[in-house]
Each structure stands twice: as structure tokens, then as C-alpha cells.
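The complex appears here without one of its protein chains, the remainder shown in place.
Residue numbering begins at 1 within each chain, and the chains themselves are lettered A and B in the order written.
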Amino acid sequence: MLVLLAGGLSTVFSQSVQLKFHNAFVITAMVVCVYVSSGNSGVISFGHVSFVAIGAFAAGLFSMKAQQKGAVFNDLFPFIKDNHLGNLATLILAAALGGLYALVVGIALVRLNGLSAGIATFAVLGITRNVLRNWTKVGPGAKSIPGVEETTGLTQALMALILCIVVAYIYQRSAAGRRLRATREDAIAAQGVGIRIYRERLIAFTLSGAMAGFVGAVYVHFLGSVSTDQVYLDLTFLVLAMLVVGGVDSLWGATLGGLSISFINTLLSEGEKGLSLFRQKFTLPTSSSGIILAALMAIVLLTRPKGLANGREFGLRGFRRRDSI
Amino acid sequence: MTERPGSLHATALSRTYAGVRALEGVTITVRRHEVIGLIGPNGAGKSTLVNLLSGFDFPTSGSVMLEGFDITTWSAHRRVRSGLVRTFQHGHAFPGLTARENIEVAALGTGAARGVAARRATELLELMGLADHSNAEAATLPHGDERLLGVARALATMPKFVLLDEPAAGLNEDEISAFADIIKLVRDERNAGILLIEHNVPLVLGVCDRIHVLDQGETLAEGSPTEIRNHPAVADAYLGATAG
Partner (left out) sequence: MRYVQYFIDAVALGSLYSLVALGIGLIFGVMRLINLAQGELLMVGGYTLFATNGWSVFVRVPLVLLVIVGLALLMERAFRRLRSAAPATMLVMTFAVSFLLRSIAQKRWSAQGKSMNIFSGLSHAFTVGQLRIRYVTLVSIAVGGVLLLGVNLFLNRTDIGLQMRAVASDRRIAQALGVRTNRVVVTAFALSGVLATAALLLFVPQRPTVTPDFGLQIAIVALIGVVVGGMDRLAPATFGGFSIGFANSMVFSLLPTGQRVFLDSVLYGLVIIVLLLRPQGLFQRERQTTRV
């Protein structure tokens, strides 16, 4: 279906606009990552963009040539400064680091529930950003990482998204995924049948951290350069908003929310520059895209508080209401 | 229509939840100056009936009339303002407010002025034997007292009809007989109609003017305490099982 969508897009939009749509695919992949943990466990995380950031900076720094790094980021630890990795290797490294970081964070934090969990994960985001921005031995500081090879094209972005959806789907259908979803529905009953909430949440948190790290790497290979502010508050809230607008409790909701909002977002920000749609030229006033996007999200939430998907899930025979876990 | 002024009257109330019938064609009348007992085994539909009468749920079919007005679709607070109030099984006091404030806020809600609310609260705390706890936060009260507080809070709205949902659970023998006196007092002095949902059979038989028995969502029997006591089906379905 996604492939059809991509095909359809190419007929409607001009070449230049099409290029921007890989952004939508990558952002949607992030929404799917957050869904793996927050959607299945019911505990919201504001911290996942930290893992995206770790992945993005690891991939960005290691794909820079050593002499280039010496010139721009002279403070880095030698093992970061002197090594250089190929594309695929940076993706794997990013996933590994993201997963490892999520594991460490998760060991401490997945015991928390509700708002406490939300704020604690938010604190992780704050620390990650603060450290990357100021400790120049490991992070880029206030500068952007420049000149990262832009290997993420439309195809690669789409493949990354599909990979994330497939992993999320497999996890959700696995025994571990079902156990975690049981804790979301009724924590006490789940414990009553011997499910260990802590362990199940930690598995999901780590898996989604690894996925987020990977997506971060894909993201940086698409942006070409990245600064700490690009992977901080706005991205966090945008990704969460997509998840909620789509519908927090289903993978279909996460995907739908991510795709629809990020496509609209892309269209709107292109629209500010002037957009040819069906051979008509449209131009939106500058900075109006954020206003329209926020208003759209508000309208969706007011009219469909349970999200666009409204509990529906991917299924082999079309979409069905998810009545059981 | 058989209802007349001065009564709370429900006709052929039914409520179906996702295909399951919780209540089926129940007709019940509570007149002012009268205590009606509502009994029945667990799952008989007592709570459903109270919810439908008090506006916490709405019937699939049937109607509720209050003193001649059709209130079937009225919200809970509109019913309270018209003189129909309920209590809750678990008290549901406002935990962060003191006992006195719990009562005052109910009086304020029905439009009383601050001074009136304060006077009513003093009176009701006295009546319920809660005067010693008037400045204690509701969350710190024992369960029995919390239920009494719930009753006091309901009375603070100056109701014409009160639905008491298992108010005596958690009270000891002495407290129960004191509570029976309170119920009679509310009937006689405030001229209120009371629907008493209660598992404590001696209390129900002792204080009620008439008794309505529900079983599996339908009316099983209706009559005076003596009639109910001697009703064979009731004894089988309910009294025999719990009185022993």
C-alpha cells in the first residue's frame, strides 16, 4: 500500500516536492518506534528523541572523514575523531548505541508509571541534549555536523519505514508483545497471571531505543547535517502528536498519524515556497504552515479524541476493530 | 400514567448493555413520606435501577417521572436541583475536603448561600453523629463514617426523594439501629421519600413501609414487610439464602 502511495505521489507532485517526502517517511518511522514502547505499554515516553539523537550523532560523526573531523571537532575523544565508518556500519552502530542507551535508561526508569514516567523520560531528553551540546568530547556542541553523505533517498526512507513497521508488527504479535499489551489493559490482572511488567517494558523500551537509533542514522543521512536543536523539543512533541492524532493504541494508528501529519507538514512547508499541485501554483504566506498544522491537529483531536485510527489495526483481511489484545 | 404529584415513579424501565439485559420492565413508585426497600441478590439490577433513577445512566426504554415531570433524560444535577438525590455504595466523599466542607459544598451546589450551607452542615453533622469529625478530612474517616457523611451530603441538598445505596454496610449493630432512626426521622420530619438499597435484611424489614424485590433484572415481588417475609419465591431466591 505504501508503495502504491509513493507511486501515486509521483503523479500528483513535481519532482522537487517528491524529494521532500522522504522526510515524512523517516518521521513516521520515528512515530512507529515510540509506538513500540509507548503504544504497547501504555506509558508515554518523552525521551525517545534522545535515542534518535544518539543514533543521528553517532552516524553523523563516524561517517565524517577523520581529517575533516579534526578540523571541525577537534575536542572529540580520539577513538571518535580518528575512526571512519561506511554507511551500513553507521546504521548498525546507531542501532546498537540507541538500544544500549535505552537499556541503561530503561533499567532505571521503566518502573515508573504515568506522569512520573513522562517527566523522567523528558529529563533524559534534557540531559542528552545538554551533554551533546556542551561536552565537546562526545558531541558536536553548538555546531551542526556538516556534510554527512546524503544516502537516504525516497527508496531508502521508505525501506527504513517498512522495516520499522515489520519489526513493530512482529514484536506486537510475539509472546513478549502480547504480554506487554496485557499489562497495558490491566496491570494487576497481568501480574496475576505471572507477567513481569518491569521485564516486558524493558524489552520493549530497549527494542524501540535500538529502532530509534537506527532511524536517527537514517535521518542524518537524509538531512546531510544535524544540530542538537533539530532533535529536541519540537521533534519530540511533533512525533508524540502524530502518535496521538493517529491513535496511540494501534500500529495502524501510529503509521496513519505519522504519514498523514508529516505529509501535510511537508506540503505546507513546501507551500510556503510555492507549490505546483495539479499544475496550479499555490503559495502560502511565510510561517503559516505551523499555524495550519496545529489547527488541523486540534480539529482532529476535538472531533476524534481516540485518534484517526480509532483502535483499528493492520490485519490480513483489511482493517478490523481491535476488540481483544 | 398512574403517577401523581408527590411521587417518584418509574415505568417499565429497561437497560441493556451490549446485548445483556441488566433491567427488564421494572415499574416502581416512591411516594413522599415513605421508605421503600429495594432488595435482591447480587446482579439483580439494584445498582442499575438506582443509576437510572438518579441520572447516572439512562434507560434503553421506559420513563422516569418526578412529581409529574418526565425526567427520563435529565442530567444528574438537574435531578438534584429538583429534589432527587442519591448516595453511593462506597461513600465517594471528596477526600481532600473536611467532613463539614463535604456537606457545605452540596448545599452550595443547590444554590444555598454560604451561611445557610454552614448552618445545614452543623445540623447534619449533629444528626449523623459526626460532629466530632467535622474538621477531619474525609479521607481519614473510617468507612462507616464516610458512608454516613455521604448520606449527610445528600440531605444537604434538601431532597424530596433520597436514594440510599447500601448506606449501612460497615456499620455495627448499634450504629445500624441509630441509622434506622435517622431514616425514620428523614421520612417523618423532612417528609421525604426514601429508596433504601440494603443487604441488611433486619434493617430493611424494620424500617421500610414497603419492599420491592428484584431478581435477574425483573421485579420478583412487591409488598409490605410482612407480605415479603411470607412470600415463598422471595424466601427461595433471597431471604433464605442471606438471612441464614
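The rule is short, and it goes like this: contacts are C-beta pairs under 8 Å (C-beta built on N, C-alpha and C of every residue); 3 or more make two chains touch, one makes a residue touch a chain.
Because the structure is predicted, anything quoted here is derived from the model rather than measured.
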item	value
Selected from A:Leu85, A:Leu112 or A:Ile264 as touching the chain missing from the view	A:Leu112
Residue in contact with the excluded chain [from A:Val218, A:Ala241, A:Leu256 or A:Ala309]	A:Ala241
Full-complex contact with the absent chain, from A:Phe51, A:Phe73 or A:Phe122	A:Phe122
Residue touching the undisplayed chain, where the options are B:His90, B:Arg119, B:Lys184 or B:Arg229	B:His90
Subunit A residues that touch the omitted chain in the full complex	44, 108-109, 111-113, 115-116, 118-120, 122-124, 126-127, 129-131, 133-135, 233, 237, 240-241, 244-245, 248, 285-291, 293-295, 297-298, 301-302, 305-307
For subunit B, the residues touching the chain missing from this view	54-56, 76-77, 80-81, 85-86, 88, 90, 92, 94-97, 101-102, 104-106, 108-111, 114, 117, 139, 153, 157
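As a working rule, only the chains that are shown with their structure count from here on.
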item	value
Centre-to-centre distance between subunit B and subunit A (centres being mean Cα positions), rounded to whole Å	53
